[in-house]
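This report concerns only the one structure given below.
For chain A:
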Amino acid sequence: MTANPLLDATGVAKNYGAVAALRNASLSVLPGEVHALMGANGAGKSTLVKILTGAIKADAGRILIRGQQLDVRSPAAARRAGLLPVYQEPSLIPDLDVLSNLRLTGTPVEAFRAWVRELGIPDLDIRETARHIPLAILRVLDLARALAVEPDVLLLDEMTAALPANLAEKVLEVVRRQGDAGRSVIFISHRFVEISALCDRATVLRDGSTVGVVDIEPGIEERIVEMMLGARIEKTRVTARAANEVAIAGGGRPRLSVRNLQLGTKLNDVSFDLANGEVAGVFALEGQGQDELFAALAGSIRPTGGSIDVDGAPVKFSHPSDAIQAGIAYVPGDRTEALAMQRSVRENIALPFSAALRKWGPIRMRREQVVVSGAIGRLQIDTRAQGEVQRLSGGNQQKVTIARWIAANARTILCFDPTRGIDVGTKQEIYKLLRELAGQGKSVLFYTSEMEEVQRVCDRVIVIFGGRVVDTFPVEEADEPALMRAAYGLPRGAKADVGILAEVKPGSNAEAAS
Partner candidate 1 sequence: MTDIATMPQPVSFGRRLKRFMADRPLIPLIILLIILVVILQVLRPGIVNERWLANTAKFAIPLAILAGCQTMTMLTGGIDLSVGTVATMSAFIMATQIVNQDPAVAFLLAMLPAVLIGLVNGIGVGVFRVHPLIMTLGTSLIGTGFLQVYQRTVIASGAKIPDFLNWLGTGVTYGFPNALLLFVPVAVLIVFMLNRTGFGRLLYAVGDNERAARLSGVRYWQVITALYVLSSLLAGITGLLYIGLIKAPSLSLAEPLVLPSVAAAVIGGTSIFGGRGGYTGTIIGALILTVLTTLLTILQMPEGGRRILFGFIVLFVTAAYLRIVEDR
Partner candidate 2 sequence: GKYTIGISNTVQGNGWREEMICAMKAQALASGEVAKLNIAHRNTDAAGQLEDIRNLISAKVDAIVVNPADPAGIKAGLEEATKAGIVVVAVDQAVTEPSAYIISNNQEQYAYLGAKWLFQQMGGKGEVFYMRGAAGASADSDRDKGFKKALAEFPDVKVAQEVFTGWQQDQAKQQILSFLATGTPINGIWTSGIDNVIVDALVEQQAPMVPVVGADNAGFVGQLSSVKGLVGAAVTNPGSIGGAGVTLALQILDGKKPAQQTVLVEPQLWENATDEGKAKLKSVVDPSLSPEWPVSISIPDWTTYTKDQIVACKGPGE
């Protein structure tokens, strides 16, 4: 390469207590380049973006901007240096209207308006409070706000994940033009279609370290996946299917039977069964209604229509405790949602035991100890720092959220992306555990955003798109292209390859913005 890099980071490391988010990451971005930052969940992509933009401080590493070592200590400093991020979480102030948000960051309003129109939102009310704007639009506004100040480097963290196809299309167009106009873009996405359509080069992270930089050219996907996942793939496929053999065929009544479930505009007519002794996967792109489906089954929100039957009897959940009473436990993907972080491992695991009014009395400590340590042992939770859950590593925290329901002996577990941000070894343990549970006749509904998990763990996979069940596969047929196609709402058996942007035209099945 002849040009000097605009941004050059080397040896970046960041530890959160026992968790190493980044070990040795490097990233070099040339002027006018759209540079993909790729990596599995938890590889450290977001962490790197946060470090580059001063939102968190690195423990080690060197960052050069235009060849100069700048100390980017705060997002404000990053802006001055010409680095503008769009983080994974929307960062508009919820209680301020859009205009005030612009003024807060010193963004020129007219340029912003122009970008908003360009990005496919013709009728934005700039006086609307951010809290009342749908998430997808917020993401676009975040982007427009960044574009409006004409940054040198734009950092987009899973910008398109929560967008409907038409908006995503516009975003991609705009991003591509940024590169043409001489600006650099760091683009994070799990979608190869977008990467290949957009990016010039890609830096691949694995477990916090940069494992390679490649030029994007046809057929490079395989190599990137290899780099992203390392040696994992071969090992795991074997064990998963082996464990599967123990599964009991679900005879008789289904454990859980969902019919025509409806939830506002988020879920439409969702119907499926979950048998005893089965692990059913749910696969979907981000924001297709899977969150709502799980929340409804867990009793967190009330569906607006349809029915849920448990063991053949109709149920109506008005509170998670109703679902728990029916033997249905929910493990949310976000562990901060499930754990009392300042409390001990033991208390967290035993929490459901005390929930009901009649269990408020004295705790039988010895019995609890036995049950809790049983669950801890079963999941091999590293309890060296068990005084407070927040001191545990992320993977161990995740295990605690599951251990709770193992201890409570729940018959059905709804796992929402349980391996999010979890290291390789732990993932294996969780897969094994889920298979074991199925082996004992329990049933598991398992949402994942990672395709290969489907094949490793599930007996069957339910694909959701736009709030509908678009397909159900036995696991044998659920290879990646098939899953991907279904996840994009394409009919089964369509021959064309997924992975080309042109496939995802509006009008196929893509829903318009909500």
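Throughout what follows, a residue touches a chain if its C-beta (ideal position, glycine included) is under 8 Å from a C-beta of that chain, and two chains touch if they have at least 3 such contacts; residues count from 1.
Per the selection procedure, all candidates are chains of the complex that A comes from, given by their letters.
Bear in mind the structure is a predicted one, so any value in this text is a computation, not a measurement.
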Single touching candidate for chain A, where 1 or 2 all sit in one complex: 1
Footprint of candidate 1 on chain A - complex, ascending: 10-11, 13, 15, 20, 22-24, 26, 59-62, 298, 300, 319-321, 324-325, 330, 332, 336-343, 347, 350-357, 359-363, 365, 387, 404
